[in-house]
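Remarks on the structure that follows.
Yeah, one chain of the complex is gone here, protein chain that is, but the others are all in their spots.
Lettered A, B and C in written order, each chain numbered from 1.
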Amino acid sequence: MTTSSKAKTDSEWEPRIVAFCCNWCSYAGADLAGTSRIQYPPNARIIRVNCTGRIDTEFILSALDQGADGVLVSGCHPGDCHYTSGNLKLRARWAVMAEAVKQAGIDPRRIRLQWASASEAQIFADGVTKLIEQVKEVGPIGRSWV
Amino acid sequence: MADPVPVAMGQGSSCWGCFQSLVDIHLRLAEVLPAIEIKYWQAVADFKLHHLESYEDKSIVVGFFEGMARTEEDIHLLKLMREKCQILIAFGSCSCFGGIPGLANFSDIEECYDVKFRNNKTVEGGEVPSENLPGIASVVKPNSDFVDIDIYLPGCPPTPDLIYTAVSALLSGQPIDLPPHTVCHYCDREKKDTPIEEVLRPYQGIADPDRCLLEQGYICVGSSTWGLCEGQCVNMGSTCRGCFGPPPPITQDHGAASISMLGSYAPMEPEKIVEEVKDPLGTFWRFDYPTSHLGRMRIKREEAKEK
Amino acid sequence: MTEAETGTDTAAEAPRIGVFVCMCGHNIAGTVDVEAVAKMAETLPYVAFSTTTMFMCADSGQQLIKDSIKEHSLNRVVVASCSPRMHEPTFRRVVEEADVNRYLFDQVNLREHVSWCHMRQPEEATEKAKDLVRMSVARAALLESLPVKSVEVEPTALIVGGGVTGMRAALDIGDRGFNAILVEREKKLGGQIAKLASVYPTGEQGNTLADQLIKRVKTHDKIEVMTESTVTDLDGYIGNFDVTVTTNDADKTHRVGTIIVATGIQPFKPHGYYSYGDHPDIITLAELEEMRLKGDVLRPSNGKPPKTIAYIGCVASRESGVKGHEHCSRVCCTAIAKSAGELKDNADEIIILYEDLRTYGKGHEEIQREARTKHVIYSKFPPEKKPRPEIVDGELVLHWHDVFSDDNLILKPDLLVLASAMVPPEGSEDVSKVFSLTRSPDGFFNPEHVKLAPLTTHTAGVMIAGGAQAAKGAAESITDASGAAAKAVGLMARGEVEIEATVSRVIPELCSSCHTCISACPYNAIAMDESQDPPVALVTEAKCHGCGTCAAACPSSAIMMLHSTDDQILAMVEAYLCAPMEPDGGAA
Partner (left out) sequence: MTIAKPKTSATKGKWSNKALVVGGGVAGMQAALDIADQNYKVYLLEKSSSIGGRMAMIDKTFPTLDCSACILTPRLSEVQRHPNIEMLTYSEVEEVLGSAGNFKVKVKRKARYVDEEKCNGCGDCVPACPIEVPNEFDQGIGFRKAIYIPFPQATPNIHTIDKRGHAPCYTNCPAHVNPQGFTALMRSGDNDKALKLVRDAIPFPGSLGRVCPALCEEKCERASVDDPVSIRNLHRWLYDNEREHGGYKGDIPVIDKKEKVAVIGAGPAGIACAEKLIRLGYPVTVFEKREEAGGLLRYGIPEHRLPRDVIADEIKIVEDLGVKIEYGKEISSVKSLLNKGFKAVFLGTGAPVSSKLRIKGEDSTGVYHAVDFLDKVNRGEKVPLGYNVAVIGGGNAAIDAARVAKRLGVKQVTIIYRRSRAEMPAIHQEIEDAVEEGIELKVLTNPVEAIESKGRLVGITCIEMKLGEPDDSGRRRPIPIPGSEFSIPFENMIIAIGQRADPKGPHAELDMTEWGTPEVDPVTLQTSMENVFAGGDLATGPGLVVEAVGQGNVAAESIHRYLQGEELKEGRPETFIEVIPEDIKKQRFGVHPRASMPKISIYNRRTTFKEVETGFDAETAMTEAGRCLNCTVCSECMECVEACQREAIDHNQQDEIIELDVGAIVMSTGYKLFDVAEYPRLGYETQSNVITAMEYERLINAAGPTAGHLVRLSDGKVPKSIGFIQCVGARDVGKGVPACSRVCCMYGIKNAVMAKEHDPDVDVTVYYADIRAFGKGFEEFFEMAKTRFGVKFVRGRVAEVVETDDEKSLIRVEDTEDLTFMQNEHDLVVLSGGIQPSLGMRILAEDVGIELDNDGYVKVEHPLLYPVDADVDGIYTCGCSDGPKDIPDSVAAGSAAAMRATIVLARGGEVK
């Protein structure tokens, strides 16, 4: 297991964020954030999936386990899923998983589920920013345990 | 008949139920016992640890290790087994995944001491004993963190049939070929493919005996659990709680898979599902918390605390 | 279904990955150190070649990829450039032309997701770019070649909505020799246009205009008209949709190849705006038009012809912050001008209160000029200080601020006409669900691409036209209609269409028949294959839209979402989080 947060002082530390985005809404929203030149912190690395319904709870937990300081899942608004209901399934998974995460003593501020449509570039960017702020409050995942 | 195969049975912290189950192969023991030469098994033969220590490395062909390694003694034994045995089998879910003792990781060691010693209802002014006790690790780590495991035979306990199949295969030098199916495969209940509208606790309502329990709202993790049990519980009217852990490859996070499955079955409002699914950690990671992602993070945290 | 494998079978070969980092002029290179990214990529496992170029999408860039594939025997290609939503098809084609299966290509979004949104953090952006490339390379190593498949297209189009847009689309399709089924939920065809007394720019009566189309539609041997009907269910996929049309509670299923959604617009009832509903003489422009169509314009309060009429523009349109009303309704400015100009012949005074004047289209300015020539008065009010109608003793008094005179003015109009917003018609939400259409914040349906693909949607085989996409005038809607018809006919004329190979696949040996996938699939694309013993899940690939929900849900890991496998996704996570340390770093 390699958790490779860099040897930097806490003030230099930048959270590492894994972001799962659905192709149709949030990935497009992130694209729009780019084309609109909305500036937001560069900590997140987006992994594109067709639908948030594709996101297995394991992806999220595994990312945290491997040292992600935060995980973002961003998808279409409930009711607007390109695949009609994938996001509802993810939402239910998320709810249960978030409880488990809390129970396991992981600060829930490390994970964020948000809805951002293809036109909601600002909401997307704000969501990323918000998660990063939250994670910064909590600190690096390796260190917060101490 | 070929020479008996040297075997060793090691026990860590556990309920001993797995070896009990081994004995449950009953008459078939008559086939098995002559074929093996027990080199170490504290429960049934008078071997001491130093006997085990005195064997040449890898002189024992098969080692079964039951339970998990919580104490220093357990860890020593586990490592010793590894040294002496050519094939090391994690025997039972504790040995494979941490099992029920792994649930201790929900709490930290001090809380455990509180429960066990300090606030133990049966004693007054309980104290944590400091003598004649092997050192207790602050956190339960999966056996595989200490040694390489060759074969996993999960189950709480592994069924006698499973044990017999495995042992027979081993003795005949064949690979152990276990069916990969989950519990559902063995479940006789009917599925109607309807989403779950409400999650029920086992005491709620009266379950239709012929219909999929999950569809009726009872959390059954049979679909994410290796069906080596051949559906004992579900066919007897009880939900599967996942004691055999995830199906092969058993590397996937059993609890995570269960949640993904449940979420897909029950696309309910988040508030509702959270309200109705009590204790997700205990529900979905009952038998395999230490090997799960969340469990690993817990271990890391406890280890970090120690440092 | 036909199946053709393109590209060499690379499954057996060890991955040889080529990484192509695009500068995109300075769009990327201006922020990201692309050379450094390409250099880093060289060090990654399986990477056989890595380079940068000015414009990867230009012919020269495409050629570079093709040449490099040959020269370095690449069997996987990673292009780090712009959003895959833009150029993935381009590059897939490029690699295919070099005999590499299109699914062995992966694209990294260095522009929309990096350079453009981290413009002031070049170092961090470069780090991010490196991570993203590393992730993509890890994924690429695990990519598998997939077959390209196509399905036949049923030569019938379904058109939802029997306004002028829908009718024009049906006629064009019918005239072109294909079948059209026109579904209208009202009793009568004609839609909104038929309710207008005067349609700009020609000034024809809406119903006579519509009637011409209705007559042809009804007599056309290729067109089946279903009124008082709604589409309640959609099954199938492009080329082979099974549409359930409900007419008076009776369901009937039609097999169609393509679908055009032409559900149009609807005038908003502006309750809560300008005392609408509080006084009988406050009506909407739509109500006025209907009144004109039926006969003379009379004051609802007393049945007398109004002598003084006031119009207010932008009613419930352009309301920043009010969801569903932020957009411009596009048609009202010219419609008011047309209406006012025509009514002025019989009225003493007509005044138009407006925020902005948007007579943008062909012939629109003339209409506005004509109204002015007839002494229709235009008065601009400030958006932050809207006109205020007051009802004093049953009488309507209108107060407003005129921008150009900087004066507060008062008028007692006999009739106050509110040009209310054009909004999506009721039931749009159901339509969006049935056809899996996404909607913009104004509630209208989103096209596939707002600039270059305004008529197609993200649901393959489903087109939108006219008001379905945004508030639009009749001429624009009818143009859209023919355009959408062209899209539908294009599919039908070709007779077959390629479908995505990125579908889910059940590994039968691992399936435990738990049925989780079946209840997870939104498209009923998975069923138990009863021919197997025991029965296992089976995916009908043409019905699979590739969302991957089943793969995530399957607790036995028995479903593989092709091109988006667990391994591929987790490899990206690992490549990011478990990247080798940079030399200047050091262990935590």
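Note that contacts are C-beta pairs under 8 Å (C-beta built on N, C-alpha and C of every residue); 3 or more make two chains touch, one makes a residue touch a chain.
Given the structure is predicted, the values throughout are model-derived calculations rather than measurements.
Of the chains displayed, those contacted by the omitted chain across the entire assembly are A, C. Across C:A125, C:A485, C:C514 or C:A579, the single residue that touches the chain missing here is C:A485. Within the complete assembly, residues 32, 35-37, 119, 122 of chain A touch the chain that is not shown.
Seen across the whole complex, the unshown chain contacts chain C at 24-27, 30, 54-55, 57-60, 62-63, 82, 86-87, 89-90, 93, 111, 164, 168, 172, 175-177, 199, 201-202, 204, 209, 212-213, 215-216, 317-318, 320, 326-328, 330, 356-366, 369, 382, 403-404, 406, 440-442, 444, 447, 449-455, 469-470, 474-476, 478-487, 489-491, 493-494.
One rule holds in what follows: only the chains that are shown with their structure count from here on.
Between chain A and chain B the centroid-to-centroid distance comes to 32 Å (mean Cα coordinates, whole Å). Centroids of chain A and chain C (each the mean of its C-alpha atoms) stand 26 Å apart. Centre-to-centre separation between chain B and chain C, using Cα means, comes to 52 Å.
The residues of chain B that reach two or more other chains are 252, 257, 260, 263-264, listed in rising order. Shared interface positions of chain C, defined as residues touching 2 or more other chains, are 520, 549, 552-553. Of all residues in chain A, only 1, 3, 53, 56-58, 60-62, 64-65, 85, 88-101, 103-106, 141-143, 145-146 touch chain B in the complex they form. Across the complex, chain C meets chain A through its residues 83-85, 109, 111-121, 124-125, 127-128, 131-132, 135, 429, 432-433, 436, 438-441, 446, 458, 502, 520, 522-523, 545-549, 551-553, 561, 564, 566, 569-570, 572-574, 576-582, 585-588. Chain contact summary for the complex, chain C toward chain B: residues 509-510, 512-520, 534, 549-550, 552-557.
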